[in-house]
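Missing here: one protein chain of the complex. Every other protein chain is in place.
To keep things simple, chains are lettered A and B as they appear, and every chain counts its residues starting from 1.
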Amino acid sequence: MIREFEEKFGSTLEKKVIAKNKVLYTLMVRREDFPNIINYILSRPNTRLFTMVGMDERNTEEAFSVTYWFLDWKDNEVIGIRLYVPEDEPYFPSVGAFHKGAIWFEREVQDLLGLKAEGLPDPRRLVLPDDWPEGVYPLREDFQYCHSPAGTKSYPYREPPEDSTVHPMGPYHVALDEPAHFRLFVKGEEIVDVDYRGFYSHRGIEKLARGRLNYNQIVFIAERICGICGFAHSVAYAQAVEEAAGIEVPDRARYIRTILLEIERLHSHLLWLGVAAHLTGFDTAFMRSWEIREQVMELAERLTGNRKTYGLVLVGGVRRDLLDYRKSLILETLKNLKREFDELVDMLVSTKSFVKRCEGIGVLPKEKAREWDTAGPLARASGIDYDTRKGLPYAAYDELSFDVPVYKDGDVLARALVRIDEVKESISLLEQAIDTIPGGPVMAEFNEIPSWKEGISAVEAPRGENTHYVMTGEVNRIYRWRVKAPTYNNLQAVPDMLRGYTIADAPLIVASIDPCYSCTERVQVVDVKSGKTKVISLGGGIGTCP
Amino acid sequence: MEIIGAIIAPFLPPLLDGVARKVKAMIQNRVGPSILQTWYDIITLLSMDSILPTSSLAFRLAPYVALASALCMALMLPYGSDAIINFGGDLIAFIYVFTLFSAALVFGALSVDNSYSHAGANRELTLSLVFKPLFAITIGIFALKTGSLSITEIARSISLSPSIIGAYLLLLYVTYVESGFIPYDIAEAETEILEGPLTEYSGRLLGLFKWALQIKRFAMIWLFASFVALPVAKGAAAFALQLLVFLLTYLLMVTYESLNARHRLDQATKQGVKGIIIGVIIMIIAWLGW
Partner (left out) sequence: MLFAVLFTIAIIIGLLRREQVKAVGLLSALASLTLIVGAFNGINVTYSIFGLEFTFMTDTLSRFFCILVGISGFAVSIYTTEYMEPRHLNLAAYPAFILSMALIVISRDFLGFIIFWELMTIASYILIVTYYDSPETKRASLIYFVAMHAFNTAPLLLAIGAIYSNFGTLSFSALQGAYVPTWVIWAFLIGFMSKAGIFPIHFWLPEAHPVAPSNVSALLSGTMLKMAIYGMIRVIELFPGSEAIARTMVVLAVLTIAVGAIMALVQKDIKRLMAYSSVDNMGYLFLALGAYIMLDGTLKKIAFLALLLHAFNHLVFKNLLFMLSGNVLHATGRKDLELRGLGKKMPFTAAMMVVGILSVSAVPPLNGFISKWLIYQATFLSKDPLLVGGGVVSLFASALTLAAYIKIYRIFGGEPNVEAHEAAPLMLAGESILAFLCVAAGIFPGVIAGLLDVEVGNPWLISLGGATFNALLFAGVLLSIILAVAIALPTKKNLDTPWTTGEPAEKFEQRPEHMFAPVSRWGEKLGIIGRKIEKKLSAFERWYSSRDMGYLDEMVFMPVIRLMAGTSYVIRELSKNLNALLAVTFLVLFTIILTMAVLVGVI
């Protein structure tokens, strides 16, 4: 992809090579070419919008920058297109106008940096809370991170279409694990349209990391972005920094990372199976599935010391080694797991009432899935053959053999089957990894990390691709850290999946994308009633708060 | 006999629900709550004040009417050979007291402006629109065969025949549905629509409703048990047999419930329509003399 792109557009762009397959192009002149370039990239068969980063580079480049990163998952290449946006004219042409998957990225950049995308279809606020005033942009360099100005509370919800009424699902709803507001417009039981409002758990992590924490402290913050898939975040972050700094991670560390990533995938998918069964009223499967999951949690505790937040990754390797006698523990647990999991799947598939609830529900056709750039089991259930472990191999995955399950139906049942198959693949991957794990050090030796270097890396979390972008800064601190979780893209596809189905199906459809709202969202916590703000301080840092 | 019935009708159902929870827990390899847990829950609810989302009188009155009608349903049935309160021991009256119960639930739900309560009321009424005719067909088959609409009379003159067996199976199905077990607990108590008609109820009023729902379930299954026990025994023996059949049926239904997911409303109505067609066929068989 990069070669063909270079032939077509290379002359007008400034090129910068990030890593072996990753190239960054900056558009300095001829901004009107921008939509053509993006269109060209997106029109290729196996590309997707990887992530979009807005940066305040006024200190170094006298302007803001907006970078669109694209991935070609068959050629394993990443290409980035950067546009500089001056402060006095903070506008740039919107990609969301023709590619739906970019809409949230542009809304976020508008909220946090104040850069407006021209032609953006839905210019409402995405991230900031209702009563945040206009004109105050948290991610800008001249913003005090503990500053929380007051405003008036209001949010412009869409009007329900003719003849329908509003059926709000959330923020407080039994079926939702975390707060999210799905405003269902219904006619009786049938859903006609949906308006989504999220970002209730936005915590301002990116601002937190900017200039206050060193590289290794951020690894632990990254792990706490999510309550289920945190390890994937910390690995992605570490990989991004390692790429920026040119650090080579030792083999054994890569294998250990792989093992723990797969263990995390196991526990996440088992959790999902239980929740899906619970939402349809099938509590027996819920209890059984979580009972099986307990073995995985105990295994994780024996290996890392924690059930969920493993805390094992550092930039350059892992913190602790896997002791040899643990290997037999892992193999035995896997044997039990395989057997019990097969029984559970038999029970689920043979319960007709459960299968009938899942079949044909929440269908997402393949073209829509590509439009929204969905990832993970959601995309694979709709027929898109993309898995980051094969599309942009990392850790030890290019040395292990495994299949990627792809189904065509695109309904809830297909997503369940994808996840079930993935559990089986994970078990096989774990067995291979344990078998072939090499010896050696677990931590790389390196000197200081150079500043102003960029790195971008992705990891296949249980829910899809997790993309981290890093721009290193001075004094051993990060300049910009951009996190994109898979649910960020997947949630945008939910309104399309909900239309035409009933209220009874809505919780199940929302749960079928395995939403992880905490991953997706990252503002400050403002207590509206008292006007007080909560500040997360992590021991020593630049700047104090009044 | 009647005194025993008058005591167990209001006070046994929550205990039975506790047993049901314990059975479910055992199936799911858990310890589960204690048998008296449902009683503890109801007593706690009854001791708390309710918060009212509307000043409508119907909202406040509905739980009382529901409890009273559920109790009347239970008291109308025979315990041993006679009902406690003999309004006439008639099945049609039973169906209509049940309708009073549903009406109370729905009136309470519709007096609040809450999309979830309305969804629940809608589901409750739609289900009763489909399953009451099925109940009527079942009773019609019994009436066609035995010439009576009173439970004790039917029990006296019943004789085995293909259509009667079919009618019993239909009665079992209707009892299962109207007792509100999963897969048919679509209207009340639900995670999809936040408990439907009960969503705006709290405290004392909620406790009354929950109690009323338990008593209704008890009455429906006791009806089925009477149909099975009364033709074969009399007096105190009949009561013992009723109790036995009741407990057996209850446990079987609870076990079946834990192995199933909930139906959607349209799936349940399709099942109901299929049931009605089967019922009509059985009725034709009954008329032809078999």
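One rule holds in what follows: a residue touches a chain if its C-beta (ideal position, glycine included) is under 8 Å from a C-beta of that chain, and two chains touch if they have at least 3 such contacts.
Since this is a predicted model, take the numbers as computed values, not measurements.
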The chain left out of view makes contact with A, B
Contact with the hidden chain, among B:Leu77, B:Ala103, B:Val228 or B:Ile282, goes to B:Ala103
For a quick check of understanding: of A:Lys22, A:Arg107, A:Arg183 or A:Arg288, which residue touches the chain that isn't displayed? A:Arg183
Can you work out which residue in B:Ala25, B:Ala68, B:Ala233 or B:Leu247 touches the chain that's missing from view? B:Ala68
Residue of B:Ala20, B:Leu77 or B:Ile137 in touch with the missing chain, whole complex considered: B:Ile137
Since one chain isn't shown, list which residues of chain A touch it in the complete complex. 160, 163-173, 179, 181, 183, 186-190, 197
Touching the absent chain: which residues on chain B qualify? 46, 49-58, 60, 64-65, 67-69, 71-72, 75, 85-88, 90, 92-93, 95-97, 99-100, 102-103, 106-107, 110-115, 118-119, 121-122, 125-126, 128-130, 132-133, 135-137, 139-140, 143-144, 147-150, 153, 194, 199-200, 204-205, 208, 265-266, 269, 283-284, 287
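Here, only the chains that are shown with their structure count from here on.
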As the complex stands, chain B meets chain A at residues 24, 27-30, 115-116, 119, 122, 182-183, 185-186, 190-194, 258-267
In the complex, the residues of chain A that touch chain B are 165-168, 173-175, 186, 188-189, 277-284, 287-288, 291, 351, 353-354, 356-357, 502-507
